[in-house]
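Just one protein chain is left out here, and the rest sit where they should.
After this line comes chain A, so read on.
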């Protein structure tokens, strides 16, 4: 990027003559704090409202322009206070939240308790079609503003009350000890008045309270963000700004990185993984993200829910050679799973390596024995359903089937069953129309073990597509949620996870990694637990 280099030199020259400030490279903390970096992007799927953004691309923007009560540490995933001065509770149900003084939105408006309460009410209200509305479902009054059926009965959550400018209270509908730790998620950020008063204008140019402000936004092609100089937080941007460029194909983005037209690619295409070491050397990052891939089972189907079915599932699990598949197909961008959570949680957060034990280790003989003991494969064959349009699922499903077939010495034991589109696949899976195992990916909402278990395995939970139901598990989850001591809560959740293991409710396959590659202009690139680059810490030059 020759032009940019010139511009930088020009900027440096000006700066030197003016005040001789730090400029150019060199030095440990060096870097041009005025330089702008460019980063690959994809058009967000939903309107860019905080409670309506449930994928990484929109999440990137929100992560730059918003700061919530809590912030997850990019390295440990721990929830740390950001805008929150203190969050107090005596019973894990009634919380008093005090926000720090001195925070404003980039348009000058003060961030008050009302900014939060209004934003959360907006997010929960059914009439606003917010796809993350379920985040607010723990708050009392949610069933009034967001009834499962019928008309909305209230406009605001009865569990939210503004006390004064900097204090508000939250009353939950049940005990939930880790509630404060969920508050780092995008859906919980405060919103300025302009969001409500001029909604279309806000969507065209979002205004927030984060380290960056939106300078211009051309939908479908580019968003320019610049550093907000008056940002009151401690994590101010280390660069002058970020230009997000929309790429239709991540291969093109990678080519552009090679040609020097792009600084940061946060999704290295699978086809390039072989070359990445040559092309980028140490300018490449491959770290676990909060995503786990599993095989779910139709527990609503009698064939998969009888005596011995758990043995069949365990047998299948033991017939999958995770090591080999992650190495040959994913070039180590996936890590074989040994529990049902994710390494980003850390040991204190509930990740327990090897919790699955021998049930996740490949052993063809044992697999065969287990399946025989369990009464054989239902119908003599398993069909793994997946969507063929995105994510190269065909590759690994075929590999998994191959592994199963080899282990069982039966060419017809497992076949893949592709579906045309993701939407079709999801609608079949969520309406219990599938009759065999199906692929399931889970991206965490917040780095808590609770989020890896409750929504997926609790009776009737929102993403329990297989309709698995187990009283012991439900009781343990309830118990863990009511537990005020964090360490004890985690321990109880792990006990619940062991119930999932003993029944092999789903087969854990592997943890997905996030990847990023960058140009030699950048340094200090990291990914947060949601696989979003930590833009504000990137140094340019």
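A few points about this structure:
Rule of thumb we're sticking to: a contact is a pair of C-beta atoms (placed from the backbone, for glycine too) under 8 Å apart; a residue touches a chain by one contact, two chains touch by 3 or more; residues count from 1.
One rule holds in what follows: contacts and distances are computed from a predicted model.
Between the listed names "NAD(P)-dependent nickel-iron dehydrogenase catalytic subunit", "ABC transporter permease", "Fatty acid hydroxylase family protein" or "Fumarate reductase subunit C", the UniProt record for the complex's undisplayed chain reads "ABC transporter permease".
From the options A:162, A:194 or A:258, the residue with contact to the chain not on display is A:258.
Residue A:131 is the one among A:75, A:110, A:131 or A:171 that touches the chain missing from this view. Of the listed residues A:174, A:218 or A:392, the one in contact with the hidden chain in the full complex is A:218. Contact with the chain not shown here comes from a single listed residue; of A:249, A:347 or A:373, that residue is A:249. The omitted chain makes contact with chain A at the following residues, 43-47, 54-55, 126-127, 129-131, 133-134, 146-149, 203, 218-222, 245-249, 251-253, 255-256, 258-259, 261, 389-390, 420-424, 426-428, 430, 440-443, 455, 462-463, 465.
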